[in-house]
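Yeah, one chain of the complex is gone here, protein chain that is, but the others are all in their spots.
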Amino acid sequence: MHDPLLIGGREIKNRLFLGTGKFSSNRLIPKVVEASGAQVVTVALRRVDLDFEEENVATYVPGDCVLMPNTSGARNAREAVRIARLARAAGCGNWVKVEVISDNRYLLPDNYETLKATEILAAEGFVVLPYMSPDLMVAKAMVEAGAAAVMPLGSPIGSNRGLRTKELVRILIEEIPLPVIVDAGIGRPSEAAEAMEMGAAAVLVNTAIATAADPVAMGRAFGMAVAAGRTAHLSGLGEVRLCAEASSPLTGFLRSDE
Amino acid sequence: MLVLLNGRESDLPEGMTVADLIAQKNLRPGTLLVELNGELVKQDAWPDIVLKEEDRLEILRFVGGG
Partner (left out) sequence: MICLSFYEVFLRYKNMDFERFFAGVTGADVRQAMAGARLKPLDFLTLLAPAAEEHLEEIARRAHSLTVQYFGRTILLYTPLYLANYCVNQCVYCGFRSGNDLARKKLTVAEVEAEARAIAATGLKHILILTGESRSESPVSYIRECVQVLKKYFTAISIEIYPLEEAEYAGLVDAGVDGMTIYQEVYDEDVYAAMHPAGPKRNYRFRLEAPDRACRAGMRSMNTGALLGLHDWRPEAFFAGLHADYLQNKYPDVEVSISPPRLRPHLGGYPPRVEVTDMNLVQFMVAFRLFMPRGGITVSTRERAGLRDRLVRLGATRMSAGSCTAVGGRTAGESTGQFEISDERDVAAMASMLYEQGYQPLYKDWQYIG
């Protein structure tokens, strides 16, 4: 069935977004992309180590993928905006994942700075996907600021603890008229499926795939899980039935004379 | 002359261009981004940009990230 995900006017064919950090080798990336089917791939921008020759990860991302640079390293809106502009000027396309983290213990995002950056970048024509803590009022403000989607965390980056923020993410899915993409903390394919069953538009997975013993196989597993969860969501999950009782204590009076 | 290169003070010869610097550091041009005083400098402009005292230069590249 045709079930396109539309972001920034572009049809995205796969609801698993892939992060490229922590891989033992960049050579694994195209293999994981192929095995998982991921179309949106994130990268980061860093200073070159002048004493040591290194590779550009972007050369390992297949050409038909959507490259989404993140603003990791930014501690405030100003820095995030600078990174986004640099990435775009370098020919990276106009998608950007706004990630502003000033907390180095848990790597939790700064919702306020992220919102500021989102507003500035959206006005400059970027397709902005803000990474955030699932706060409904902030998410509503992200909508007003021009975000193309919202990306609430499932649990802290790298923790592999799954959907700890499930109830809050559920509220975002119900209330926010943009794609809700669960990003961070998804540790298993079953958790990715769970997010998709709830109605998430997509999930972004990095650590769980990159640090698996066999990243390519894990990428394949996540691809299948995301598809399964999405199909389940679309086909309507069965409801939990309560047994009916013979008597009608609340409304019985309506059927008798009173 | 003193130039701030990737956040560190570096003493570079007068008249050095961006292209010269990249070559001197043995860096592969195609994989880099260069930002001079807050502005991106495209690769074809590197031979023409002469570095000056107190310039702030950032040499960046794309890396894996989530």
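When the chains are written out, they are named A and B in that same order, and each has its own residue count from 1.
Keep this in mind: a residue touches a chain if its C-beta (ideal position, glycine included) is under 8 Å from a C-beta of that chain, and two chains touch if they have at least 3 such contacts.
Remember, predicted model here, so these are calculated numbers, not experimental data.
Asks: Given that one chain is not shown, what are the shown chains it touches?
Replies: So, taking every chain into account, the missing one touches A.
Asks: Which residue among A:R10, A:K31, A:R170 or A:R188 touches the omitted chain?
Replies: A:R170
Asks: Could you please point out the chain A residues that touch the chain left off the display?
Replies: Chain A touches the missing chain through residues 137, 143-144, 170, 174-175, 177, 236, 239-242, 244, 248, 250-254, 258.
To be clear about the criterion, only the chains that are shown with their structure count from here on.
Asks: If we count contacts the way the header does, which residues on chain B are in touch with chain A in the complex?
Replies: Listed in rising order, the residues are 5-7, 25-28, 30-33, 35, 38, 40, 58-66.
Asks: Quick check on the complex: what are the chain A residues that touch chain B?
Replies: Within the complex, chain A touches chain B at residues 19-23, 26, 29, 42-48, 50, 53-59, 69-70, 72, 82, 85-87, 89-90, 92, 157, 183-184, 204, 206-207, 210.
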